[in-house]
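Shown here: the complex without one of its protein chains, the others still in place.
Letters A, B and C mark the chains in the order given here, with residues in each chain numbered from 1 onward.
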Amino acid sequence: MTPRFRRLWLTLVLLLVLLAIEFGVSFLPLDPSARPLVLIPAALMVGVVVTMFMEVGRGPEIIRLFAVAALLWLSILLGMGSLDLMTRIEYQVQASYPR
Amino acid sequence: MSDTVIEAPEFAKVTASYLTDGFTLRSWLLTTDHKRIAVLYLGTITIFFFVGGAAAALMRYNLIVPEGMIGSAETYNRLFTMHGVVMVWFFLIPAVPVTLGNFIVPLMIGARDLAFPKLNLISWYLFVFAGLVALYSLFVGGVDTGWTFYTPLTSAYSKGHVVATAVAIIIAGFSSIATGLNFIVTIHRLRAPGMTWYRMPVFLWSLYATSVILVMATPVLAMTLLLLAFERIFHIGVFDPALGGDPLLFQHLFWFYSHPAVYVMILPGFGVISEIIPAFSRKRIFGYKFIVWCSIAIGVISFLVWGHHMFVAGTSLYSALVFSILSYMVAVPSAIKVFNWIGTMHKGFIRFDAPMLYALGFIGLFTMGGLTGLFVAALAADVHLTQTYFVVAHFHYVMVGGMVSAFFAGLHFWWPKITGRMYPEMWGRAGAVIIFIGFNLTFFPQFILGYLGMPRRYHSYPPEFQVLNVLSSAGATILAAGYLLPLGYMTWSLFYGKRASANPWGATGLEWQTSSPPLTENFVTTPTVTEPPYNYPPPEVVQHHV
Amino acid sequence: MSEASLTHEFQYSSARHQAETAISGMWLFLATEVLFFGALFLTWIYSRHWNQAGFDAGAQQTELAIGTINTVILVVSSFVYSAGVAFIEAGNSRRLIQCCAVAWALGVAFLILKFGIEWRDDFAKHLFPGPGFAVQGPLNGGARIFFVFYFLGTALHGLHMVGGLALVGWIILRARRGEFSPASYTPVIVVGLYWSFVDMVWIVLYPLIYLVGRGP
Partner (left out) sequence: MRFWLPQATTSAAEVDYLILALLLTSCAILALVFGLILLYMIKYRAGSDIDRGVLADKTWRLEAAWTVATLLIFFGLFVWGADLYVRLFQPPPDALKIYVVGKQWMWKIEHQGGQREINALHLPVGRPIQLVMTSEDVIHDFSVPAFRIKHDVLPGRYETLWFEVNEPGTYHLFCTQFCGTGHSDMFGEVVAMPDPEYQNWLEQNGASETLAQAGQTLFMRYGCSGCHGGNGAGGSQSGSTVRAPALAGLYGSPVTLIDGSIVTADDLYIRDCILLPERRRVASYPPLMPSFAGQISEEDLLKIIAYIKSLTPEKQS
């Protein structure tokens, strides 16, 4: 088996292990607000697919540029997009109610 | 960044000019030549410009009297929605990139064609198809939601053809993505030998930044409108509070696309002006690196400011503060550009040909549009001015005064290259002046109307606003005449115009080194670039020769 | 490398130049796809934030087993396709065809499980958020929104899968005609990028649909 194929097999094993971890974590008694933590293994899996299967490291430089751009703009969309949501005051916490 | 450029200059099979390379309809409709596709696009967007313009004319007609000249509010609402949809998606966003960009980009970098010529043709067909769907939705009754499609009005209450229009916009979006993708890859991969990044004319940098926006923002709009259509068809969804959704989510997603889209409209205009000012001042551009990095900065920061459309929409106070300061940040690079154009004129040898007149008009009108943007970026002032005619005037100064002037400037500048003919110069100058005057007469009164509180999208209005509305409508007739003028004399020039030389303006740039109109292969041999852009001789040399 | 003898289109200077350009074009296209699905993820964030209890109640109605098996299927399929790319680089066209065929079959298996079985069950359980929706009571609103996300997300991913299957099938046909060699196999890479991307989307959708809302 060439190093190339050994690397691919290891990648598959790594992905399945991460999937198993993700699956397991979802059974932990987490608070509903903490449950999105199961997305961490998923994000790692995405990283593995991008580097090992899609071989982001090979080929011309602009491939990396495009990958980073996708990540940057996705974080703008999700970050700035939920800024309003996370800081919107639903109910006043400090009691200063009118008569 | 990868600086792979075409390595080996090769000899092309020399044919005739692209215009004489086949005369059949098939040779046009199945062409993959970027120049022919640009011409196809030019025809298409011209039609849409006048469709949208007709709607605008009817709107101005309606507003002559307070109770509305057009009897029904329903009709008026459909008119301004159609005006917005057609002008934004079928004229302003594509205008410069798909016509001038398509034609000039490969010529300017010394390439034979774009990286993906078939994709380019597909993008035109997608655009035409999208346009037909939009016109269909128009003729079966139209939409009455405004081009912003705010939910839950659109998803649950409107009786118009929302889904058909949304589908049209999604398809037009795919066309935009294809064009943007093509430009980015072309500029990265197909530059001629010696065409390093800092030897690229500003027009290319601007289109690069534009393409980044097209590629990164348009898919978000596609998903947003898909969710909207889903919500409307199945009466379930994520935007209607009656169904448990959040209408502000729609606004966030919509403006995530639509604010950067404003820069899709104006950035190519910056590029055009940055070509014309040096060419007619006979001087290299002032602060080249500042200008190009300002373009890139605008491309990125434009994604961080969308919340300024929602200062009174019920978003959180903190996000309003963040979006306000970022909105000021995005204005800085635009201001820098204006100063640099003026710096370019300093110590130049300024000629006043039609493209230059349009370009000067652009600087004036865009500056006014930009400065009034400061009003609506200031939070407390925005509370009073937003949703009124002030905002209408502000974005028309940027979009119409800015972008359409720039489009006309570029069209006149490159017309000899595209058609091989000169337009009648005096008519061109007259057109530029009439449009400048007509534009100001139409839109300046709207600033005052807005401050006085006249809301936008009103079919009828309190009588005290009539004087200014009549003024605005009167100006609109002059503006309309100004826009019909170029249509007339440019069509005339196609048949009777003087033959153009390869470089009628004596401008720099690779596109002027090939014949007018260019060969199908663009260049006889792949050019090699050895000098910086805008390499006009320094004034002391020119003066010596004069 | 007999590069000069390979054909390329007239706007490129060499076949290698054309190949690298095609690959970068696909990467940029995938970047736009990221933003396309990104908008759906932002919708998920908003919907769950406002209706956390109902949204999670909806998630608990999904078929965890099928979802997990499908994730494994797609990961393996992506792996097999990557192996195919490695084979053609080593000059083994026959292995490439076999790998693509396995990847293709796994893709079809995914679609059958997803739409043939899971969706059918979902409709049978009245989980489509129309009239007669299964989850009633105070959790109704949030659960309906979850299933809007579920059906739209899986349908769009499914459409991408169908596109991917067509592309992989096209690679198989071209490979059978002997069109690929270690010197020329760009389409195999380009399609592989797309195939892995579709896998990647599912890797993110899987926890959003099946795991986050599922209580311990």
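Methods note: a residue touches a chain if its C-beta (ideal position, glycine included) is under 8 Å from a C-beta of that chain, and two chains touch if they have at least 3 such contacts.
A quick note: this is a predicted structure, and the numbers were derived from the prediction, not measured.
Among B:367, B:405, B:419 or B:446, only B:367 touches the chain that is left out of the view. Contact with the chain that does not appear here is found for just one residue of B:375, B:483, B:512 or B:534, B:375.
Residue C:51 is the one among C:51, C:77 or C:154 that touches the chain not shown. Considering B:140, B:332 or B:426, the position touching the chain not shown turns out to be B:332 (whole complex).
Although one chain is hidden here, its contacts on chain C can still be listed: residues 50-51, 53-54, 137-142.
Within the entire complex, the positions of chain B that touch the omitted partner chain are 73-74, 77, 144-146, 148, 150, 152-153, 156-158, 241-242, 244, 247-248, 281-283, 286-287, 290, 311-314, 317, 320-321, 324-325, 328-329, 331-332, 335-336, 338-340, 342-343, 345-352, 360, 363-364, 367-368, 371-372, 374-375, 377-388, 448, 451-453, 455-462, 464, 466-468, 538-540, 542-543, 546.
We take it that only the chains that are shown with their structure count from here on.
Chain-to-chain contact here is organised exhaustively, every possible pair of chains being in touch. The interface with the greater number of C-beta contacts, when A-B is set against A-C, is A-C. Mean C-alpha positions place chain A and chain C at a centre distance of 16 Å.
Contact of a single residue of chain B with at least two other chains is seen at positions 4, 188-189, 216, 220, 252-253, 256. Under the contact definition stated at the top, the residues of chain A that touch 2 or more other chains are 60, 62, 69, 73, 77, 81.
By the touch rule above, chain C contacts chain A in their complex via residues 20, 23-24, 27-28, 30-31, 34-35, 38-39, 41-42, 45-46, 49, 52-53, 56, 68, 71-72, 75-76, 78-79, 81-83, 86, 89-90, 192-193, 196-197, 199-200, 203-204, 206-208, 210-214, 216.
Of all the residues in chain A, the ones that touch chain B in their complex are 60-62, 65, 69, 73, 76-77, 80-81, 83-84, 87-89.
Residue ranges on chain B touching chain A, taken from their complex, read 1-2, 4, 188-189, 212, 216, 220, 248, 252-253, 256, 303-304, 306-307, 310, 315-319, 322.
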